[in-house]
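Presented below is the structure to which this report refers.
Every protein chain except one is present and positioned as in the full complex.
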Amino acid sequence: MQRTFAKVLNIEQLTSHYFLITLMAPQLARTVQPGQFLHVRTGEQLDPLLRRPFSIHDWHSGEGTMQLLFQVKGKGTQLLSRKQKGEQLDVLGPLGNGFAITKKKGKALLIGGGIGEAPLWGLARTLKEAHWEVTIVLGAAKQTLLARHNDFSQWGETYIATEDGSVGFKGRVTNLLPLVAAEHLDQVYACGPKPLLAALYTWTNSNNLPLQVSLDEVMACGMGVCLGCVQPVGRKEAPVLAKVCTDGPVFSAEEVVWDD
Amino acid sequence: MQRTFAKVLNIEQLTSHYFLITLMAPQLARTVQPGQFLHVRTGEQLDPLLRRPFSIHDWHSGEGTMQLLFQVKGKGTQLLSRKQKGEQLDVLGPLGNGFAITKKKGKALLIGGGIGEAPLWGLARTLKEAHWEVTIVLGAAKQTLLARHNDFSQWGETYIATEDGSVGFKGRVTNLLPLVAAEHLDQVYACGPKPLLAALYTWTNSNNLPLQVSLDEVMACGMGVCLGCVQPVGRKEAPVLAKVCTDGPVFSAEEVVWDD
Amino acid sequence: MINPDLTVKISSLTLKNPVMTASGTFGFGLEFANLLDLSSLGAVVVKGITLTPRQGNPGPRIVETAAGVLNAIGLENPGVEAFISDILPELLPHAVPIIVNISGNTLDEYGILAARLNETGVSALEVNISCPNVKEGGLVFGTVPEQAAQVVAAVRANTRLPVIVKLSPNVTDIVSISKSVEAAGADAVSLINTLLGMAIDTTKMKPVLGNVFGGLSGPAVKPVALRMVWQVSQAVSIPVIGMGGILSTEDALEFIMAGASAIAVGTGNFVNPQATVEIISGINSYCSEHEVNLKDLVGMAWEAN
Partner (left out) sequence: MINPDLTVKISSLTLKNPVMTASGTFGFGLEFANLLDLSSLGAVVVKGITLTPRQGNPGPRIVETAAGVLNAIGLENPGVEAFISDILPELLPHAVPIIVNISGNTLDEYGILAARLNETGVSALEVNISCPNVKEGGLVFGTVPEQAAQVVAAVRANTRLPVIVKLSPNVTDIVSISKSVEAAGADAVSLINTLLGMAIDTTKMKPVLGNVFGGLSGPAVKPVALRMVWQVSQAVSIPVIGMGGILSTEDALEFIMAGASAIAVGTGNFVNPQATVEIISGINSYCSEHEVNLKDLVGMAWEAN
């Protein structure tokens, strides 16, 4: 983990909500695990004050580059979307425990809800490079809340759902699960809104599949010192509070205490 | 006085410190008095919080445009300098009491120190259009703290001084005063750092000349309600506190209680 | 719901909506007449008035801090007589309730001020027992429950107008002070006034403000203000007028859900002089969309507790 001022090599608006930013950060790009994140200072003023966490969408240690895919939500992401090529971005990372690749080879299902596709890209690439067979299912409310759904097919068979039917199947991600041959899967990975993750866990559980989820929690430090980003894990009756930033953001779904 | 969102028509960096911004603000441009100012929200976040005051550098009621000439000092002016063509700027104005033109015709001396040249431009143009004869004296520490010194000569004879001699006479504004035929002047106008204004007042006083000065004070509201921007005026022993934003920013130098 | 009910009752006074101006940040209101329709406001609370004219503190009087402002105006005002004879006649025709913020150095002064404003056409009094800039009186009255109650009693005895008491946040226990002024006859409490703070000019190596200390206001203080509104509104049965860092409809709703029956915009008027009217329209839309009246929202966040 390091702090560095990374040069913005490119920034591109992909949809009305999504931006893709490419950074030059050779030291950071050297040792990334898919699912890790960067903690980014979005402006120089004191409002917004805290850094904002973004999954590492992709990285290339050779070129020293790194990409973040982000959705404009509030003031921090708004400021980030206005960065210009050539500016320096104050980033801290790579942070957190990413997705674990548990076997040498196998079949993986990657499921993303909305901006949840962000960390799956680098994961899909890594799996593909390790000769895993990858299936991807992406869903969102509407087309503009999906960014790279068309490009994902280079990593594996890709299914798309939107609630308004503006692209792909009209419906929810969970409606697409029957299309997937669950019995052949070795690992399921997911990132998205918590209710989606909870529903997926019900499904993987009933299919006896291991599920890794990337969780989202408001963060101050991003490096395990403020104890702000807690997620109950362990036994529901006597949960332990894990830190999403350093114990996660990726957790094995069976560890997580899911809300009812 | 109105509040409006003025479109940035152009923004230009004139020197390492100075920027010239051109706004489309037809309603505001209609009724400007030289020396009035705009109160500008420099960003959308809560830091910096308050608006920043800038003299109206120039305006054209026909075209509906207005210009501000500003120096990057702290965070507000830094944000302002990053505005892009086409953005909207939240401005309030025109505010304050500007320079008074006391006669139909006459001879005026305009003296600016550093960014103090900003309000003198529109004043010079107005005087020239009213067939006054204008002499301009501008000074600063160095060349980059002067912006339009070369252009000023279209309004009248222009003398320049810089402390480091990087342009014009090497020395201070006050060193140039002997060049001016004081006995023929009807009015002196000045804007700049307070010590300069105080020195000028000593000079105009000894030459029996009327002097109007534009003062600078930290402002919250800019419209006379917060009572934050006070300047002692009147008798030194029992001064009254005037509001720079509405009683000024232009004052007759003899009203002002000058620090010792 | 097409027309939600936004009215607020403070004792005998009914405001058409909950949005007021915070004293000292809206002058006497007239300055804003170009920018907004004064009669659309719930009420105009004018600059703090004292018995005799005050020149206020030497400058600098204002310094910006992170998301906040420190002010040390020192209650500059023309005095109650000039207010009544020169300002009020221009203000009353605007058909908006005028609430006069009063400050005294002694109990007597509070009583005299209250009596003097009785038959002038103003709609209510806001009793400032909390201004941190006045060396005598102000701070003390607002920080000791018994003394706060004495001020309220002095005002109460001299007026039939609704009495709003403006509390200082610079106290260990805001609830006990609120209860004490309620018991003494307050019709409402306003909170918060400014937090006592300062700034240092490291170049000059001295305090920035002429008065050394100043009052902190603006978004920086909002969390403290919300906490006090939450605590006090659950402890008293009179309405609470919430203020401290309100700039947007969202901010106003936070205060209302925390328990404020009405809100005031202070420093926000400097940032956006049309904030008050934008918030009124925002609250109206919010209530319409959610099909609620204003009073349904007051203290809405308590239930979760």
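Here the chain labels run A, B and C in written order, and each chain numbers its own residues starting at 1.
Note that in this section a contact is a pair of C-beta atoms (placed from the backbone, for glycine too) under 8 Å apart; a residue touches a chain by one contact, two chains touch by 3 or more.
Since the structure is predicted, the reported quantities are computational estimates derived from the model, not experimental observations.
**Student:** According to the contact rule at the top, which chains on display are touched by the left-out chain?
**Tutor:** The omitted chain makes contact with A, B, C across the full complex.
**Student:** Of A:72, A:198 or A:223, which sits in contact with the chain we cannot see?
**Tutor:** A:223
**Student:** If you put the missing chain back, which residues of chain C would it touch?
**Tutor:** So the residues of chain C touching the missing chain come out as 65-68, 70, 143, 170-172, 195-200, 202, 204-207, 212-214, 216, 218-224, 226-227, 230, 245, 250, 253-254, 257-258, 300-301, 303-305.
**Student:** Mind pulling the chain A residues that touch the left-out chain?
**Tutor:** 1-3, 41, 46-51, 90, 92, 217-231, 240-241
**Student:** Which residue numbers on chain B touch the omitted chain?
**Tutor:** Chain B touches the missing chain through residues 46-47.
Note that only the chains that are shown with their structure count from here on.
**Student:** Chain A to chain B: how many Å between their CA centres?
**Tutor:** 53
**Student:** Report the inter-chain centroid distance for chain B and chain C in whole angstrom, where each centroid is the mean of the CA atoms.
**Tutor:** 36
**Student:** Residues of chain C that touch two or more other chains: which are they?
**Tutor:** Each of 66-67, 219 in chain C touches at least two other chains.
**Student:** Show the residues in chain B shared as contacts by 2 or more other chains, in ascending order.
**Tutor:** Counting only residues that touch two or more other chains, chain B contributes 46-48.
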